[in-house]
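As you look at this complex, bear in mind that one protein chain is not there, while each of the others sits in place.
Labels run A, B and C following the written order; every chain starts at residue 1.
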Amino acid sequence: MSPALSLSEAIERFVVDGASVALEGFTHLIPFAAGHEIIRQRRRNLHLIRMTPDLIYDQMIGMGCARRLTFSWGGNPGVGSLHRLRDAVEHGWPTSLELDEHSHAGMAAAYCAGAARLPFGMLRGYIDTDLPAHNPRIGRVECPFTGEQLAAVPAINPDVTILHAQRADRAGNVAIHGIVGAAREAGLAAKNLVVTVEEIVDELPPAMNGVVLPYWVVSAVVHCPGGAYPSYAHGCYARDNDFYQRWDAIARDRGAFNEWMQRHVLETEDQRAFLASLETVAA
Amino acid sequence: MSPALSLSEAIERFVVDGASVALEGFTHLIPFAAGHEIIRQRRRNLHLIRMTPDLIYDQMIGMGCARRLTFSWGGNPGVGSLHRLRDAVEHGWPTSLELDEHSHAGMAAAYCAGAARLPFGMLRGYIDTDLPAHNPRIGRVECPFTGEQLAAVPAINPDVTILHAQRADRAGNVAIHGIVGAAREAGLAAKNLVVTVEEIVDELPPAMNGVVLPYWVVSAVVHCPGGAYPSYAHGCYARDNDFYQRWDAIARDRGAFNEWMQRHVLETEDQRAFLASLETVAA
Amino acid sequence: MSEATRDELMTVAAARMLANGCVCFVGIGLPSAACNLARLTHAPDIVLIYESGTIGTRPDVLPLSIGDGELAETASFVVPLPEVFSHYLQAGRVDVGFLGAAQIDRFGNLNSTVIGPYHLPHTRLPGAGGAPEIAAHAKQTFVMLKASPRSFVAKLDFRTSAGFLAGDGARGRSQARGRGPQAVISDFGILTPHPETEELQLTALFAGVTAEQAQAAVGWPLLLAEQIDIVPAPDDAELSALRALNARTQLAHRQPVRIPL
Partner (left out) sequence: MSEATRDELMTVAAARMLANGCVCFVGIGLPSAACNLARLTHAPDIVLIYESGTIGTRPDVLPLSIGDGELAETASFVVPLPEVFSHYLQAGRVDVGFLGAAQIDRFGNLNSTVIGPYHLPHTRLPGAGGAPEIAAHAKQTFVMLKASPRSFVAKLDFRTSAGFLAGDGARGRSQARGRGPQAVISDFGILTPHPETEELQLTALFAGVTAEQAQAAVGWPLLLAEQIDIVPAPDDAELSALRALNARTQLAHRQPVRIPL
């Protein structure tokens, strides 16, 4: 039985200073509320892991939570840069940030290896690119049968993975519907798995071949409606594409960023208050 | 657009003497009708590939179609031996059979590598067993980061994989529901993929995260109701467990086997006639 | 209620070893009966995984094959077979794995591949299936196997899956991550590994069986534990649940299948 915790309890228990933390969800189901709570609890020196850092890691990096970032594409999708990420890399503001940089295919292979508890993943990848020269965590392995050289990446096994999902049942089984990205692999690769969900139900809809994380791989379930906003939860609410576009101007400027974070994250006590501060809550 | 062919056309076109052929489906959705048609067309020297040879390969081996078998568990599930397989291995009847023997985990890794067009798959497997000593296709690979030794198996890429599924649409997209085994990986690993289906529909039910093989990976679709019998098609008809138990006595004896195959397979012209000969067709 | 058969004694003994909530990797036959009996009696929240990819199944009748439709119908969810082995078994998520075999040796190593030489066997057995990796990765394994000098042998014809190898901590020095066979449930009673040498020793007998009978059924000089318990007889609740399960199963497997053409 996975315990149902409040978000603040879950972050307090499972995200400690210095931990490696993966908030996954590919565009869809990004656990924004969990990231905001990590910011509120002022965690430091985290090793953040995400294929696409997205706005949530832009915010966490800008608020000084991170010392290291494992990632494969660090932009604002369809908009441009993540200005806080850039500021950290280009100017060390608010602190410097160590990069462990991959391609999507490489990072996917690393998560899969992590989920399978293999020490490394392999792919036909990084061919004739400059990435391996700058990242010692991109190596080579030789096929024992053909002699071919393939790219190899060490498995990713986060101390904690945090996911957002549409629903869990009372036992703690979690069901995901829609774009799943590498969420399942990141979840199964983790030492601890925390899932925030839109709703907790008596019984999940019949899954058969669906995406389910069983309660015995889940460390905690948190009831957190709207917890993916401004990302989205398929079937519950849409991605706020307009917010993603507006974020560009907010994040460009250190002052505007700090002011926004102060007002909407630090001064709100939870996700409901955060959403209310943005006037996104349905009347 | 995958062409819709008759079963005899599909076997004639895609299964040639000497080919490597995987009829997959783990207990569920075993393409029996396709196997019977291969027997009727008297194919020879096939390299048969299946995790669980099951009754269909017992029949094909007993009828002299095979020269080689890649497999990981060769019994009659819940009943006992595959007597025709045993006779071929123990006494070379009707011909000798070369074995490429794996564990389930090893063969699954080989199919996954095949589907991903990697030259080999790896696993923490075959640890302190005698299998590697008798199969040169079980090797070792070293993790380039930790130095750990892992088991390695060459990718499986059949000349043709044949699957059975509940339904396809007119474009040739195939949807599978229920136990899927390694069918998807075996299908994606193949040079050609032939799928027999219970029904062809105008539009598949909404799949979202379901198991679908898109038309552009499918070489041919064959409408073949009852094509998995005595295996089953979830939602269409059940596994004939009684038949699996009765097969034991039929297959124990070369004469009884030959007589059964003559009467029910060689002398029936298609799956409908085969089923009628067994009186399994619903009135 | 009539006296319990040897199969029933073995099944009930195995079922009792399964704690509520544990994650079991189930094989067909007696292990499947034992796991489902546990679920229907003292362990309602046991998690059953069959290698076909059905996770959290709660079948009403026992499957004949490891992939019967009943398993999928009653599963929490169904994953592709490669994931069962990589994401669940290899990942160390399985608490208990069940194994059977044609031969076992005194250190719990198992043979399910061949009797006689590999390339010209006297008897070709079904082969490995999931066993080598269940033996390696499940946190512990239980072996269910009826005894005779042909099945409990001094030397295996082929090692399909590893138990304690040659004992004395050899397994601990190997790449295997699980603790290995923690119980062998046979038709005379139960063997468990000696805490130091890891040789299987007789620790319990079914009522009415003697240590001499157990010894006679085993093809090596059987080690006796200092104290040998008597396995408590199946109680009425256990026996009636098991017999009802088996009766439902036999009825279901004889249902004629009709194909709707």
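Throughout what follows, contacts are C-beta pairs under 8 Å (C-beta built on N, C-alpha and C of every residue); 3 or more make two chains touch, one makes a residue touch a chain.
Model, not experiment: these values are computed from the prediction.
Trainee: I'd like the shown chains that the missing chain touches, ordered by label.
Mentor: Output: missing chain touches A, B.
Trainee: Specify the residue from the set A:S2, A:S72, A:T161 or A:N192 that touches the hidden chain.
Mentor: A:S72
Trainee: Determine which one of A:R86, A:R137, A:R170 or A:R252 touches the chain that has been left out.
Mentor: The single option touching the absent chain is A:R86.
Trainee: Among A:F14, A:Y57, A:Y232 or A:F257, which one is in touch with the chain left out?
Mentor: Once the missing chain is taken into account, the touching residue is A:Y232.
Trainee: Which chain B residues would touch the chain omitted from the figure, given the whole complex?
Mentor: Interface with the chain not displayed, on the chain B side: 115-118, 173, 188, 207-210, 212, 214, 216-217.
Trainee: For chain A, which residues touch the unseen chain?
Mentor: The list for chain A reads 26-28, 51-52, 71-75, 77-79, 81-82, 85-86, 89-90, 101-105, 108-109, 111-112, 123-131, 134, 149, 178-182, 184-185, 211, 225-226, 229-230, 232, 234, 236-245, 272, 275, 280-283.
Assume only the chains that are shown with their structure count from here on.
Trainee: CA centre of chain A versus CA centre of chain B: separation in Å?
Mentor: The mean C-alpha positions of chain A and chain B differ by 40 Å.
Trainee: Indicate the residues of chain B shared as contacts by at least two other chains.
Mentor: Residues 123-124, 178, 180, 211 of chain B touch two or more partner chains.
Trainee: Any chance you could list the residues of chain C touching two or more other chains?
Mentor: 72, 78, 86, 90
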